[in-house]
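Encoded as structure tokens, here's the structure I'll be asking about.
Every protein chain except one is present and positioned as in the full complex.
Letters are used for the chains, namely A and B, taken in the order the chains are written, and counting of residues starts over at 1 for each.
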Amino acid sequence: MNKKMKAAASASLIAALLLTSAACGNNADNNNTSTDNNASANNQDKEQAANGGTGDKNGTAANAAAPAEKPDPFSKMTEMVEFTTGISLSADAKPPAGESFENNDVEKWFEQNLNVKPKMAWSTSDQNFAFEQKVSLLIAANNIPDVLSISVDPNGLSILKKLIKADMIEDLTQVYADYASQNLKDSIALGGPDALKSVSSDGKLYAIPSIADVETAIPVVWTRKDWLDQVGLPEPQTLEDVETDLKAFKDKFGAGSLPSQQNIYGADTASFDFVFGAYNSYPGQWIRTADGSVGYGSVQPEMKGALERLAKWYKEGLIAKDFIMNDSNKAVEAIAKGKAGLFEGAWWATWYPLPDSVKNDHNANWQATVLKGVDGIAHAKGYGAVRSFVVVKKGFKHPEAIMKMLNFAQEANTKKLDWYNKLTIDDGAKYLNAKMPLLPVSVSAKDPHEITVRYKAIMDVNDGKATMDAADPETKVQAAAIQNYQKAADKFADMGLWSLANQFYVGAAGLVKNPVQQTLPAFIGSTDLMQKKKASMDDLEKKTFLEIITGKKPIDAFDAFVQQWNGMGGADITKEVNDIVGG
Amino acid sequence: MKEKKIRSLEAVHYHVMLLPTLILLAIFSIYPTLGSIMAFKYFDPIEGIWGSPWAGLDHFKMLFQIPEFKQITINTITISLIKIILNISCALAFALLLHEIKKRWFKRSVQTIVYLPFFLSWVIMAGIFKDFFSIDGLINGIIHRLSGGEPIMFFNSNTWFMIIVYVTDVWKGFGFNAIVFLAALTAINPNLYEAADVDGASRWAKLVNITLPSIKGTIVLILILSLQGILSGGFDQIFNLYNPLVYQVVDIYDTYIYRMGFQSNQYEFATAVGLFRSAVAFIFILISQWLAKKYGEYKVF
């Protein structure tokens, strides 16, 4: 749904406020435990224009056209720089009275302290691909704003390709080298070498990527512990266990089918990704195959076992007969109704779809785990590390101003800026439900294993192994939520608190129970042939898989499909991809 | 002589009256329609439509290379034709039934209620219909109670799916479409019926001999007008209802363009499909005009 990076800021802010307002006071001090943010810590001093990019090795990287000003990632621009941008807004965005994207406390800080001012060229809905549609129309009309933040999903990289081809955006190689803060560079480096490569062309960097944690992609199996106890079964560990559990649930509770939907893979709730993962197969994803080359996951032989298993489940009624008509919302109805005791979701399912289940039945005790595969090892798909990226229009005078904004955004999104925490958390109650982006332009680069790391930190605080005061801001927020929840008399009065507290306590706990081997994509993006042919090939693939699962065709149809797929252009596309990856 | 002069003087006024319409059409219809030339270009945003390099027939060649293209063309035409026929005949049947009703309040209420669905968007209705026709939905519940039979998987089967497409389409439109027929029916001279009553004509005889002939013109008109929208309608409905298993029978130009276009933003290609669709539609319109003249003794324009 919310595909925009729209306010990674405002979203975590909401969560933070859920409890800061209730619990902890204003002890946001700037003693961050991490070591690499000395540059940012000084920025609370508003008059401090230049505090020396201590971490930057600007001497070696930047010599071409070196301006008189020494490149400093956080210094104030000498004159006011205005830039236009387009944003996506939720249908229920409610800015505080008199404020807007162009005019709010955070924006004012940037105006005064960085001499950079955003102007909203346009805004559109964050739903139904409205943003992508607007962007591609404006590209066609050669009318893009100075700065755009585009999400990779669903077709951001093909938009980027278009922009590069039409020569509409700036080459940011030099600016990144000179002006990106060390913290941002280090964080982006965590995404691996492909992170920058996927937004580059001919060795030139055309966008600044946001790096997401990769663990969110891991499909988690959620089961109702209260039901398992009643039928005397342990938490499922394998696909066989899932079958046993479903059958037992059917006999005891009349809830024997797995909530499922027409997107059999790639959707984060009620898809069959956990089955594919168990067979070490990754449909829809370009992966390294056994021979070292890159291949398309959907045509690899491992798929066959998974499809066969699904066909068997369908035949036995473990999958709803008409699952192909379901989208996620429809699929999860059964969960809310108490007609399902086991489903595949994300580790954050405490936000969706579980609240409705728990509201309707307070006894529902959902627990999470990652299944072991048929070879005894837990396998899972992954997303590309790059989640979104920021581009600058060709001819924009001060790309370095945007780079500086992004440096600040990275500090802000990791809650390392005191002035930002103060404006948005301590004094920021008015932004609680605003649902609007506060940072004029944003990237957020995270540790790809953020969830595991964070979980350990939170549990250390929770178990008393570490003190709350020493924890970093994000951990503090989460740990406090768990404490507040445990103290609450009525556990279900505030569902926001329920979701927040259980997100790590139960969800992330499930994620780390079994060690997971994640297969990350070997290639994300789009090639020329793909743009022309992929849609037809995807149709064929979807249709074949559904036909096999629903028993309309035997499993052998998979081999015919692979042949047909290669014939339709799959072989050529695979070659293209290998050329790109290899080259 | 004088009369002719007046006429040409008046014609000036006529031109003036038409001027605003013409200007708007020129700017917002004719000029952008000429932009369809994009289908013959490699579009480059910097150069604009007119400055982009020529592509010749490349996009059309690509179009005809698509394996499903023939099937999609057939689907589009069949679905449109069947929908038109069903819509008109159901609306007509409904209007005729309602016309038989003498109780005014009943007539009014029925009429006011059945037109409602016309104003609802498919996005919402599709969700509701999916519920109704699902395995444990209302319809299967009724079937089970009446016959005790196995539930029908409406959305997996090509045949059932098409039936749902047609039924829901009629459901949404029949009330509104019937308005014109009801109008035509009320305009029939009551003396005709009175004379028939004197002759002792049965209801059926009156229907065949008086009612239907009187509204023949209207029927033909509606038929022709619906033929004109032939290849455009149905996207919202089908897009919100379909699934990959039934692509084969239900995929139409617009749904296909959407899936193609969205993935890769190929505007030139989408325009090519649009042009092709217009050409096919044009043939249908010519046919409908010819038919109307021949059988309806009727000219719309």
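In this text, a contact is a pair of C-beta atoms (placed from the backbone, for glycine too) under 8 Å apart; a residue touches a chain by one contact, two chains touch by 3 or more.
One rule holds in what follows: contacts and distances are computed from a predicted model.
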Problem set entry | Name per UniProt, for the chain absent here [options: "Stage III sporulation protein AA", "2-oxoisovalerate dehydrogenase subunit alpha", "ABC transporter permease subunit" or "Diguanylate cyclase"] | "ABC transporter permease subunit"
Problem set entry | Which residue of A:90, A:201 or A:483 touches the chain not shown here | A:90
Exercise. Just one of B:92, B:153, B:180 or B:252 touches the chain that is missing; which is it?
Worked result: B:180
Seminar exercise, completed: By the document's definition of touch, the residue of B:33, B:65 or B:159 touching the omitted chain is B:33
For this session: For the chain that's not shown, point to the residue among A:82, A:308, A:450 or A:538 touching it.
Result: A:450
Exercise. Looking at B:51, B:148 or B:190, which residue reaches the missing chain?
Worked result: B:190
Exercise. Please identify, in ascending order, the residues of chain A that touch the omitted chain?
Worked result: 1-3, 5, 8-9, 11-12, 14-15, 89-94, 120-128, 130, 133-134, 137, 140-141, 143, 152-154, 212-213, 216-217, 261, 263, 266-268, 327-330, 332-333, 336-338, 346, 348, 351-353, 355-356, 359-360, 383, 387, 435, 444, 450-451, 495-496, 499-500, 503
Problem set entry | Hidden partner interface residues of chain B, rising order | 7, 10-11, 13-15, 17-18, 20-22, 24-25, 27-36, 38, 48-49, 94, 97-98, 100-101, 106, 109-117, 119-121, 123-125, 127-129, 131-132, 138, 171, 175, 179-180, 182-184, 186-187, 190, 193-194, 197, 202-203, 217-218, 221-222, 225, 228, 267, 270-271, 274, 278, 281-282, 285, 298-301
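What we mean here is this: only the chains that are shown with their structure count from here on.
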For this session: State, to the nearest whole Å, the distance from the C-alpha centre of chain A to the C-alpha centre of chain B.
Result: 42
Seminar exercise, completed: chain B partner, complex, touching residues on chain A are 129, 136, 139-142, 154-155, 158-159, 162, 166-168, 262, 320-322, 324-325, 330, 526, 530-532, 534-536, 538-539, 542-543, 546-547, 550, 552, 568
Problem set entry | Complex contact set, residues of chain B against chain A | 43-46, 48, 62, 66-68, 130, 134-135, 151, 153-156, 243-245, 247-248, 259-260, 262-267
